[in-house]
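One structure, as structure tokens, below. Some questions next.
All protein chains of the complex are present and in place, except for one that has been dropped.
Up next is subunit A:
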Amino acid sequence: MDDLYREIIIEHYKNPGFRGELDPNDYTYEDENPVCGDHIRVDIRVNDSGIVTEAKYSGHGCAISQASADLLMEAIIGKKVEDVKKLTKQDVLDLLGIELGAVRLKCALLPLKVVKAGVYGVGKESELSDLD
């Protein structure tokens, strides 16, 4: 339990480094978890070589979803968009450093789902199936 709310999660939840919006942006997407109503929007800027230069998230949700979003923004900055597309569920769990049950897993994965839907573009939901 006290594992689940590790220092790093509470810290990113209370003092996020990447909260906000980017306008203009190159990719933007938002979605919510229908079970709990958690809502996340992600805005991303990339440079000419297709590398993420800035990433911000906004919305509301639990400590797990918000910390996951904050850590994910930090992780994708400096990465090629093509590599962002390859991020997996395990990458997010590694960032958080915790094990999660089925319900909370959805909280943790919502930010990655939003990021991927953003960079893949709407209509490519099949690319996200491993996150459900």
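Rule of thumb we're sticking to: contacts are C-beta pairs under 8 Å (C-beta built on N, C-alpha and C of every residue); 3 or more make two chains touch, one makes a residue touch a chain; residues count from 1.
The criterion applied here is as follows: contacts and distances are computed from a predicted model.
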Which of "Carbon-monoxide dehydrogenase large subunit", "Cell division ATP-binding protein FtsE", "cysteine desulfurase" or "Putative ABC transport system permease protein" is the UniProt protein name of the chain not shown? "cysteine desulfurase"
Out of A:L4, A:I77 or A:L93, which residue would touch the omitted chain in the full complex? A:L4
Touching the hidden chain in the complete assembly: which of A:I8, A:C62 or A:L105 does that? A:C62
Across the whole complex, the chain not displayed is touched by subunit A residues 1, 4-5, 10, 14, 35-39, 60-66, 104, 107
